[in-house]
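With one protein chain held back, the other chains of the complex are shown just where they sit.
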Amino acid sequence: MSILSIRDLKVDYATQEGTVQAVDGVSLDVDEGQQVGLIGESGCGKTTLLKAIVQVLPRNGRITAGKIMFKGIDMLQLSKAEMRQLRWREIATIPQASMDSLNPVQRVGSQLMKLLRVRGGYDKRAARRRAADLFDLVGLDTERLMHYPHEFSGGMKQRAVIAMALALEPSLLIADEPVTALDVIVQHQILEVLRELEQELNLTVMLITHDISVVAQVCDSVAVMYAGRIVEQAAAQPFFHAPAHPYSLGLQQAFPNLARPRDELVSIEGYPPDLREPPSGCRFAERCPFVQDSCHDIDPRLELVGDNRLAACLRSGEMETLRLQAEDPALWQQVEVAQYFVDQPLPPAPSPKHQGGGDALAGLIEPTASPLESAEEAAYGGISKSPPNALGGDLEGGRVVAPLLEMRDVSKRFKIGGGLAGLLRGDQEQTVYAVNNISFTLRRGESLGLAGESGCGKSTTGKLLVKLLDASDGEILFDGADLAGMEQDDLLNFRRRSQLMFQNPFEALNPRFTLYRSLTEPLIIHGWKDEEARLQRVIETLDRVNLRPAEVFLDKYPHQLSGGQLQRVVLARALVLHPDFLVADEPVSMLDVSVRAGILNTTRRLARELGLATVYISHDLSLLQYTCDRIAIMYLGEIVEIGPSSEVINNPQHPYTKALIAAVPVPDPTIENPPLRIQEGIPRPTEQFIGCPFAQRCPDVMEACIDIRPPAITDEYSHMAQCHLYGQHRDSPKLKPGAEVTSGNTR
Amino acid sequence: MNRGIAYYILGRFLQSLMVLWIIVTLLFLLFRLAPSNPLASYIDTTFTKEQEAALLARFGLDKPLGEQYIIYLLNLARFELGDTFSYSGKSVLDILSADLPNTIYLTLSSLLVAYAVGVLGGIAMAALRGSLFERVGTTFTLMTRAAPTFWVGMLLLSFFAFQWKLLPSAGIGPAVVRYRWETEWDKLMSPVFWRHMILPTFTLALYLHGLPLLLMRSNMLEVLDQDYVTMSRLAGYSEWRVMIHTAARNAMLPVLTALTLGIGYSIGGNVVIENVFSWPGLGRTLVRAVQQADYPLAQGAFFLIALIIVFMNFIADILYSLLDPRVGASAQAQVS
Amino acid sequence: MSRKLVSVVVLLLMLLVLAIPAASQTAGEAVPAIIVRSVTQAERPIEFETTRLVVENMRQLGLDVEHRAVPWAQLIDEIWYTRTGDEAWEMTYWRMVGRPERSDPDEFTYNLFHSSVRDGGYNFIGYNNPDYDALAEAQRVEVADKEARLDIICEAQQIIRDDMVNAYFVHPLTPQVVNTEVFSADSVVTQAGIGVHNFWTWIGIEPTGDSKDLVTSTTSFLNSFNPLEIAGDAPSRVTEMTWDRLMRINPIGVAEPWAAESVVWEDPLNVVVTLRAGMTWHDGEPVQSDDAAYSFEAALAGTTQTDEDGNESFRAEAPDYYPFARNVANIEIIDDLSLRFTLHTPSAAFETSSLAKLNLIPKHVWEPIIEDLLTKDDADVDSIQEEIPIGSGPFKYVAFDVNEFVLLEAFDDHWARPKIDTWLMNVLPNQEATLGQIQSGEMNFLWEWPGDPGVLQQIVDDNEHLDLFSAVSIGFQYFAFNVRYAPFDDVTFRQAVAHTIPQQFIIDNIYNGFAAPADSFVSAALEYWRQCDDLPTYDLGIDGARELLADAGYTWDDDGRLHYPAE
Partner (left out) sequence: MQQEAMVREGPPGKTTAQFRQGSALRQLWETNLEVFQRDKMALFGLCIFAVFALVALLAPLIAPNDPLTPLKNADGDWIKDALPYWLAEPGEDEAEGYTNEFFLGTTNIGRDIFSQLIHGSRSALLVGFSAAAAVAVIGTIVGLLAGYYGGWVDTVLMRAADVAFGIPFIPFIIVIAAFFDPSIWNVVLAMAVLLWRDTGRVIRSQVLVIKEQAFVSAARVSGASDLRIIFVYIAPSILPLSFLYGSFAIAWAILTEASVSFLGFSDPNTISWGFMLQDAFLSLALTRGAFYWIIPPGLCIMLTVMAGFFIGRGYEEVLFPRLRRM
């Protein structure tokens, strides 16, 4: 029997620009003991739905129609007081950004106890006991009850919030994005906790997320929401194997999947419709590659399309065929062509130029390059003087090529707590070894991925590479010249040749500049005096990153663009000077799933076309596997493993790498993640280790690990790892496609 | 509490000392800029060059500037503020220590009234956001903040004291009563004193209540948007509990800091009101001292006020770090 | 520093600008810019407005005049300490207040104009006239013949008026208010040249009902309670009642024996004083002749110091009273109640300005204090504040809070016990508050009023229970000229300026009639000393002044600027 039953629910927001129908006729049932995952990209109405259920809509929000039955009670008929009684005792909610859901100035324990006493009627002693039990349940040390929220890590806060949600043994738990913004390992562990609790307590859960892999991990049923509607509802397994709606198809294809790497990911181009005036036909029609004329006129209803499966698509009958077609990314790009950009056929991928010449982009599309630019290129495009590096591997059929960039024993230390004030306070000056003795090379046209948990030093490395920071020790050679010594013209030239792409596209552009201004700034700085030439270059670059027609974008401000478009602009700005080298720091982590693939594809394509050396920084190994030739795994400022992508992913040697791989969620409920054998919590890199830095957390730690630094061992594939057990680990856990999800699979 | 906080307090304290030293030095230099002869207030029928020299010596004004500065610092360190020019037989400290309690009473009473009204008003305004009450209330508050206090004080004086004769017009009490107050305690126990305090307190509170009110209101609005407040609502707490226990409690923190800072600044800022109501406090003495060219006294009063302000700023920092565990924790990392 | 620099630059520029027209003129140089000083409006609006008015008129003479208003303390400094040099003051508003001892013309006659007090004393205007000096000295020693002294005083007044060294314009009428519901109006004594706030009123005022408390206030400072210090108007009110004096100035301005039963001059240099029998100090000790002697000895106490150049100088421990005792050469104690003073030189004013001036202080209290002070270089009696001041006057100390209030009560053992029980003076700088309190009855005796007298008149008219008293003051208001330097070294110029002062207009409009026209440093209130020929008047106005200047050879340029006569 369904515990929660929503029927034809409609929710409006009154805004100054008009009425937004955020939820438009949603019907959904949640059965007792069921775990329903609600998926959709941002703005599709999933959080509104949640707020409507517990009736905490903002002031301008209003339920205009429909019914919400909870255990047979019509919740919309309840008085405020009755509703309050219902909350938390019956329906507990883990709100979005639950990290901030704890009162910062109260101890976590007292917040929990207050809840138990005020809402649960516990007496003081019982409340204390129950609080301790709850902490136990979610895997938190009971001593932590006395701590303040800021003393908790993100994962611990999340556990505490889950403990609070479970405090009164609710019949229904609604969790809104419970693991977003958490590190992979933490994310994995929180999901594990949820999964265990589901089993132990037979919880009924409604989980809201944009990440289908999360749903794949913890839910047994899925509902996909799009533009205020539910477009598909199904049990988890059939859903992931055979989505019944084009949108679901797209979502599934858009996710990089470690288990099933793809050559090209699908990108669902375009944007959800304006919900102030929703289209009369299918809401997905605009972005659907399988659209037909009737789609624009007929609003498809959510209908039974199979065993316990509901979908809202006019072509649901042909789904078998469509599914096959959908595998082809080109199909999805046609949508893009038709709707948004005049796309040119791709030019044949040029072979990267390795000797001299330098600027590939200039050679390709640079008929109007200014004389100055050409002169510059002539002057600096000389042959690299740096020696070949064994670690660099060889992509060019045995020919050893001079690297564009070389890190030699580079370290970066930060000092904290020093200074006069620190001295006065008696603080010990602490040194943070953010980057510790790392070396690698990068050749023209090559792409390297840096992976690791947050705090591992990968972003610092990125900043060192573009000289936003200066190395404390070691040398960073760019085209043979040490970055440390660069000044004036040398520096300016380096600035022209190296660029950085930022994580948050909403911050990466000056909000007060038009896009033209933002893109032309680098040119002005580098002495392009001719306005026409600048304009020409800007337009060409915009065109390159698929922002077409480029002219339309010139006078736009950043806020007028969507995240995906913005990130393309950021890419354009990075490329406008025709650099040789690009660092992309988490380039898509802030973007909606549907557009991630588009950005990655464009970046990858241009890098390949232009012979750009690229460093990708990401915590997401599946993404790096998709984009990079080589991957380096960083831990506590050190590179613990580096090698060709497929080698690192499929044959990881370092236990840390294995843990990271194990933690990556896979958007397929049938794939069993290998067990994660390490705990969350990266220590602060304030000491230098004699032995292996990972020894503290390593599941296979030996005595030698503490005292003796493991050697860097490199195999014939240029696959290096620093571990005493190199090659001797017990069979590295492989992903097992096709295995059935069994209960309690993590223990 | 923990070691971090202790070090933080010590650090802040040393920092305050440094700030105070700079202020004191500036003060010393500032008063060397004084246009008139420091002995101006000593003139009478006879005055010989010799007596002038003797007086200069008495106030240490004949020594080189550097030496004067050292002596000045040493004296301040011992809280030795010197002799006044214009009050015979009284040291600066005598005068100021008689004034200080009065200033503090007025400051505290007005701040307490202002903050009580302000905090409650702020909560009400936040709760009734967008209503007519809120608009009228905010406008009224803005008006009280925009009106010159002495003007308001004078108008109140004119009605309450002169026209309707409801309240006394000046001072802290008639001398026939005052001379029996042997201790501050006697003063505080006297209803006469409190009656005299009503008008100046009310005038100041009228002006001062704006800050806590607007601060509380905006803090409330901000806090009410926070996730943990939403969480409280989701947890089914009553609206009253959400507003008072969770939101108001958290929104109070900056207001409390503002109150602490306010004590310091009010003591320096009550100058005008003290003059309007002939309130025998630091501010009135300062103005008189400046008018009388009694520089040691003016300097002493200035120093005392600055000392209180720096001290209250220090207290505010500490208080904030104690009240808000986040600040306390980040205190160590917060390299100044 | 930079202010100086800026002013130097500005001055240079001004000089340049001035030099151009000056070069083209055959007449003398333009009269340079003049700064006229006064206190600020906040302190004394009447003085400020008067100055503004006069400055306005002076401008019509073709003068470049700036009105500079500074606080009183600063004004004293600027006038007192910059008498000479480039920064010297030029013209200022000044006032002399009435005090009982000033009932004798000696102080003003000598101190204001004698060339010996030109550099450090009261002759800050720098007047130097040997003829006048002779007169000022003569009136001092003319003890025997009062008529002859009158002639001398008249001549002195004539010279000063003719020379126009000070442009007197008013003797203010001090408006004073008494609550006649509390006190009998008939018992209020008006002292000539002073007003109702005098010793005779304090001891004689009769309460009509049960309330026997006199409550008054002051707008100025109440910063000392010390028999050896002259700290200002308000403290003087207190000391004169707490400490008795051998003689007192009576309501018509003449010194009469008070604590002394008799004062007998044996010759112009010796006077025998006999004390009243049975007087006691407030602490119960008897008042004896050695106390009286010590009162003068204390005023004379001091040390002689020698500086590096071998110059000897005398440092008095009671610098305020030293001048009034200086003439005493010897004091001889005859018995418990009588003593003989021997003077250095005969002095006509000795009774008024010494016997009626010095407070009688108890020797047993002050001797240790003075002894101690004599051992210290850097302290005098100004630094002393007794815990409980002990005097022998009709009122005794109850409480004193610096700049707050003084509370006195009648001394029951005094032979002239006052009719009131307590006497209270509050410090109340706020004039509105003062008015509020006198109306509400919080205060019942208003003796000091620096504000607009018209308002006070209005208050009294509106309130049945208030009576207004007013008396022409011995004090006077005037513009002082620094006669050391041009243009004020020229008598004609000074006279011309005096003509521009609209005396009657000021009396009518600024003083609201509460002032008497002044033409001399001897007030009309001192009737005896004004039995002289009429003094010249200066009322020709602006046109007359211009004529006067033209006659003396002054010219005006095309811009209307006044120029000195050609050489």
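Every chain is named by a letter (A, B and C) in the order it is written, and numbering of its residues begins at 1.
Here, a contact is a pair of C-beta atoms (placed from the backbone, for glycine too) under 8 Å apart; a residue touches a chain by one contact, two chains touch by 3 or more.
From a predicted model like this one, the values you see are computed outputs, not experimental measurements.
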| item | value |
| --- | --- |
| Displayed chains contacting the withheld chain | A, B, C |
| Among C:A42, C:V141, C:V264 or C:A486, the residue in touch with the chain that has been omitted | C:A42 |
| Contacting the left-out chain in the complete assembly, out of C:D291, C:E432 or C:D490 | C:E432 |
| Sole residue of A:T64, A:N308 or A:N510 that reaches the chain not shown, by the stated touch rule | A:N510 |
| Where the missing chain touches subunit C, by residue | 3, 40-43, 45, 48-49, 56, 67-69, 71, 74, 431-432, 435-436, 451-452, 454-455, 458-459, 505, 508-510 |
| Residue numbers in subunit A that touch the chain omitted from display | 466, 468, 491-492, 495-496, 498-500, 502-504, 506-514, 516-518, 521-522, 525-526, 554-555, 557-560, 570, 573, 577 |
| On subunit B, residues whose C-beta touches the chain left out of the figure | 15, 18-20, 22-23, 26, 30-31, 33-35, 142-143, 145-151, 154-155, 157-158, 162, 210-211, 214-215, 217-218, 221-222, 225, 254, 257-258, 261, 265, 267-269, 271-272, 275, 283, 286-287, 290-291, 298, 301-302, 305-306, 309-310, 313, 320, 336 |
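Throughout what follows, only the chains that are shown with their structure count from here on.
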| item | value |
| --- | --- |
| Arrangement of touching chains [line / ring / star / complete / other] | line |
| Two chains joined by the most C-beta pairs in contact, as defined above | B-C |
| Chain closest to the assembly centre - both centres taken as Cα means | B |
| Geometric centre distance via CA averages, subunit B-subunit A, whole Å | 53 |
| Approximate Å spacing (C-alpha centroids) for the pair subunit B, subunit C | 40 |
| Subunit A: positions in contact with at least two other chains | none |
| Contacts with 2+ other chains: residues of subunit C | none |
| Complex contact set, residues of subunit B against subunit C | 35-37, 39-41, 43-51, 54, 57-58, 83, 86-90, 94-95, 98, 154, 157-158, 161-162, 165, 168-171, 174-176, 178-179, 275-278, 280, 285, 288, 290-294 |
| Touch list for subunit B against partner subunit A, complex | 7-8, 10-11, 14-15, 226-228, 230-238, 241, 246, 249-250, 253, 323-326, 329-330, 332-333, 335-336 |
| Touch list for subunit C against partner subunit B, complex | 43, 71-74, 76-78, 80-81, 111, 120-122, 213, 215, 221, 223-224, 226, 229-231, 305, 307, 313-316, 319-320, 322-323, 377-379, 381-385, 398-399, 401-407, 422, 424, 426-430, 432-433, 435-437, 439-440, 442 |
